[in-house]
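For this view, one protein chain was removed and the others were kept in their places.
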Amino acid sequence: MDINFSEAELAFRDEVRAFLKEAWSGELAEKAKQPGSYKEVQVGWERKLNEKGWAAPLWPVEYGGAGWTPTQSYIYESERAAVGAPDVSPFGLKMVGPVIYSFGNDEQKQRFLPRILNADDWWCQGYSEPGAGSDLASLKCKAERDGDHYVINGAKIWTTYAQHADWMFCLVRTDSDCKPQQGISFILIDMNSPGITVRPIVTIDSEHHLNEVIFDEVRVPVENLIGEENKGWTYAKSLLAHERTAIAGVADSKRHLSELKKLAAAEVNGGRAMIDDPAFRQRISDIEIELMALEYTELRVLASMSKGNGPGVESSLLKLKGTEIQQSIQELKLDLAGHFGAVVQDGITAEELGHGYGDAARRGFMFSRAATIYGGSDEVQKNITAKFVLGL
Amino acid sequence: MDINFSEAELAFRDEVRAFLKEAWSGELAEKAKQPGSYKEVQVGWERKLNEKGWAAPLWPVEYGGAGWTPTQSYIYESERAAVGAPDVSPFGLKMVGPVIYSFGNDEQKQRFLPRILNADDWWCQGYSEPGAGSDLASLKCKAERDGDHYVINGAKIWTTYAQHADWMFCLVRTDSDCKPQQGISFILIDMNSPGITVRPIVTIDSEHHLNEVIFDEVRVPVENLIGEENKGWTYAKSLLAHERTAIAGVADSKRHLSELKKLAAAEVNGGRAMIDDPAFRQRISDIEIELMALEYTELRVLASMSKGNGPGVESSLLKLKGTEIQQSIQELKLDLAGHFGAVVQDGITAEELGHGYGDAARRGFMFSRAATIYGGSDEVQKNITAKFVLGL
Amino acid sequence: MNFDFSEEQQMLKDSVARFVQDEYDFEARNKVVANESGYSQENWQKFAELGWLSIPFAEALGGFGGGATDTMVVMEELGKGLVAEPFAASVLMFGGLLQASAQNDERDALIGGVIDGSIQGAVAYAEAQSRFELQDVLCRAEADGEGYRLNGEKSLVLNAMSADKIIVSARVSGEQNDEQGIALFLVDAKVEGISKTALRTMDAQLVANLKLDNVAATALCGAGEGLGLLKQMRQQVIVALSAEALGIMEKLNATTLEYCKTRKQFGVAIGSFQALQHRMVDTFMAYEQCKSLLYRTVCSIEQGEDNNDIEKNVLALKVMVGKAGKLIGGEAIQLHGGMGMTDELDVGHYVRRLLTINAAFGDADYQQQRFAEVSLAS
Partner (left out) sequence: MNFDFSEEQQMLKDSVARFVQDEYDFEARNKVVANESGYSQENWQKFAELGWLSIPFAEALGGFGGGATDTMVVMEELGKGLVAEPFAASVLMFGGLLQASAQNDERDALIGGVIDGSIQGAVAYAEAQSRFELQDVLCRAEADGEGYRLNGEKSLVLNAMSADKIIVSARVSGEQNDEQGIALFLVDAKVEGISKTALRTMDAQLVANLKLDNVAATALCGAGEGLGLLKQMRQQVIVALSAEALGIMEKLNATTLEYCKTRKQFGVAIGSFQALQHRMVDTFMAYEQCKSLLYRTVCSIEQGEDNNDIEKNVLALKVMVGKAGKLIGGEAIQLHGGMGMTDELDVGHYVRRLLTINAAFGDADYQQQRFAEVSLAS
């Protein structure tokens, strides 16, 4: 048992720290505090990463990856979260990028990969459809061949940040006369194509993250098809194996927990700081203990992967426990804010309001409910764990 | 909404109090504190009740019942538990008695009912069989007619206090060529019959409450059959409707909780009484709040029954919540006892040991685990509630 | 012993239920809250005509003379409809404090105005730093002739933007958190020196922060009485909000159950999955237990039990409603899946109201510690 980093790893950590200190500072870090700055900050940040060669460190080096080991990836992730720098937007760099370099043709690779690395295009994901939920194989959005084009009709839902997107990677049905998982193709759609309507879906945090995207006779050139027709399901599934380690969100939760402690030291009830309130102490320590454990669960998975093994049985709990912890932190923060947790702080400064984080706590709490629904709901995760880990 | 008792009910309460003050005192109450006194105390207590006419207050008056309303029954139960007097042993008075007066013939009624009321016979229940669990319909214990007798072969398990029993009421298979629920008969077996072996089952509290009862060519006179052959399942099911209200154990839990508070005031850690320990206070108040609610859930059921209605949807949670509360109280008591919760206080006085209730806490905690298993496990209760209350 | 409503109570319940059913579906409700004032003046007048605004007031004052049960049945039904009109803020809090304060003609006239719907009121008891402590008051009152002048700030005052009159807690003497020295004052909502910052809360209510700069006010009680009156109001409003929460929980459970029965995934209704069934049994039990505790509390008030017993019931109720609300709200969103995350569905709106009720007048954690003090001292 040895959790020390090697000399080389320590040197890498220093490099990461130096980079973050320089890159996540000044204008960009300031801008991130402003509402509505999400896309601008993400693009700015991803370009800085790309400049350093770290936009997609786990891609193969030939396509612009950095050749990081899992441990390096863990080090970067820990340091990034510790300073509060954002994760990259996953759709281009973590999702469609790997599909393109794995299954795309040379032309597609040359056309899309550099632009993904440099955040020149904003990507969104077209998997879920209205009424289909977790049951992807039932998808109905149809692509029919018409000369050099596919003609797309149908709709996608829960499409994160489609309102910002230049491109969508999309699963479409190209054959209806076969088993449901077959007959699906993986296609790239220019979001500026005529016939696309993006309908905002406001979520319970009162924000606009999600959309329904409706396709009405949208023409997509056949060269935008990835791999073979009707094999899209295979390509999509291969994605799931990527990027398992960051799923627990341990590094971000650590930062949130440490911020929560600071807030609790300043929040006072009847002359006593909330950090000295017994009920608060119990709840925060419940979370902290689980998080201390989960950090090592993640390290155990990582250690296994570093040796070239699969992620192991422990990995199935990374999302379940990780999201439980994320939600618990958000809930405690909301409760900590007291009455101010209810306030929609619309254009009013914290000073005018008399409180600093209630609005963020509310938004964070409400949106955190999605963590156990999207990306395979808790129920689905438990079914999978029962079946594949416990053999039930 | 009116939770006041009527004049008559208040007068009844006074009568109950006066009775308990006299009957649950002196020798009998003292004896109850001694280990191994269970049967003797029960029999003594039930005879006092019978003298008063209260051994089976809910039986029809013609068979010796007291004609109590549900509210009177509630009043008695509350007052009984408050002074710590025992409930009656259920097998005779609450289980086989109602079956005999409902489905037995006159001879059976005359022969058994007075002896049940006066605790002259100790009864046990022969339903479960080895390997069958909650699935009663699969029972295999066989009764074959041979002249004026049935010949019984097979085994029953989880038989509470069979070691004390004079009689068993038993479900046996009299026909194997029909649907599983059919072909079952309800028969009374003299436990002194040749061919019966009672094998003790020690439980995890290290006590002998349970047994396996093995029948090897046991001859039972046909006059011991209740009702018709092959209709036993119907008689057994009708039992389930009896005695719903006391199932939550609210009155007993209130007494246990109040005792727990007293113990916590006396148990000291580092100079601070445990009743002032924040974690203890939180746990005890969690329980107390649920119990305050459950007391009114029970009253709501009772009010519904007082009007001649069925017990209503609330009743399905009486056992689930009631047993959860019972177990939580036992767990807290075990934890309160600290290291002494582990001690088997075998013949040693509390003074010699240096602690008063650790042994009782351990036995209580371990045996309380059965509360969510026997009499329809939690899982079965939830299935039933989902189906019949929620319509799922 | 019975838990039946009187004929009058049943009629009241039916009348509120009918209003919600006929005139306050989710769409109508969304239009109402989109209003500048956050509610519909037309609805308010209807409430007055139906006599609902008179419920807690003594008959001598022109009221219905209702008790805790009457308020409960109204609030429970209002909860089911997520009704945004400021019944609790104006009738129960403002009206309740007026009724509890010393009799005089102005007071009686104001209560009359509350009853007939012509007067809207608000109570400004919280401050930015006060969190859940009623005695944490920095706002100061100084005598000025027959009246007083108020200086300071008040936070998140319910219904302040629509109120004609505002009751303000302010300190005549003592330091922050002193239990003594707090009185209640009546101020005109448009009087010179008041400035208001309007804010929306997540349950779509309109609240306001107040700045009081030498505002003219009349005293409603002496400096020894303000805190006691506020505590009494808190007790009554907690019971009322708990009844509202119970209505919301019933609605959420019913919506979720219905969804699970109809929503299909992998070819079967998701309500057929045993794990979900057991969780719905848990939410069902949580609801029933809240209902029992609400009944217990209301009965203890109606029968005039010892105030210590009433307070214990009220605190237990607040704790249980807070926790059950989180459980039921959380499961409602989770079991609705992606749909549960959308603002288009009513589920999230009900959940946000439950969360607001949890924080109101002290959340579950806070009240559980107070409960333990009351319960373990006895």
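All chains are identified by letter, namely A, B and C, in their written order; residue positions are counted from 1 within each chain.
The working rule: a contact is a pair of C-beta atoms (placed from the backbone, for glycine too) under 8 Å apart; a residue touches a chain by one contact, two chains touch by 3 or more.
None of these values were measured; they are calculated from a predicted model.
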| item | value |
| --- | --- |
| Visible chains that the absent chain touches, using the contact criterion stated earlier | A, B, C |
| Contact residue for the chain not shown (choose from A:V61, A:A266 or A:L390) | A:L390 |
| Residue, one of A:F5, A:Y63, A:F103 or A:F367, that touches the chain absent here | A:F5 |
| Contact residue for the chain not shown (choose from A:A29, A:V43, A:L320 or A:V344) | A:L320 |
| Interface with the unshown chain - residue positions in chain C | 273-275, 277-278 |
| Residues belonging to chain B that touch the chain removed from view | 128, 133-135, 157-158, 201-204, 206, 210, 267-271, 277-280, 283, 331, 334-335, 338-346, 348, 352-355, 362, 366, 369-370, 372-374, 377-379, 382 |
| Touching residues on chain A - with respect to the absent chain | 1-5, 9, 71, 261, 275, 281-282, 284-286, 288-290, 292-297, 299-300, 302-303, 306-307, 313-314, 317, 320-321, 379, 382-383, 385-386, 389-392 |
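By our rule, only the chains that are shown with their structure count from here on.
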| item | value |
| --- | --- |
| Distance from the mean Cα position of chain C to that of chain B, given in whole angstrom | 44 |
| Gap in Å, rounded to a whole number, between the CA centres of chain C and chain A | 39 |
| Chain C, residues touching no fewer than two other chains | 368-369 |
| In chain B, residues with contacts to at least two other chains | 281-282 |
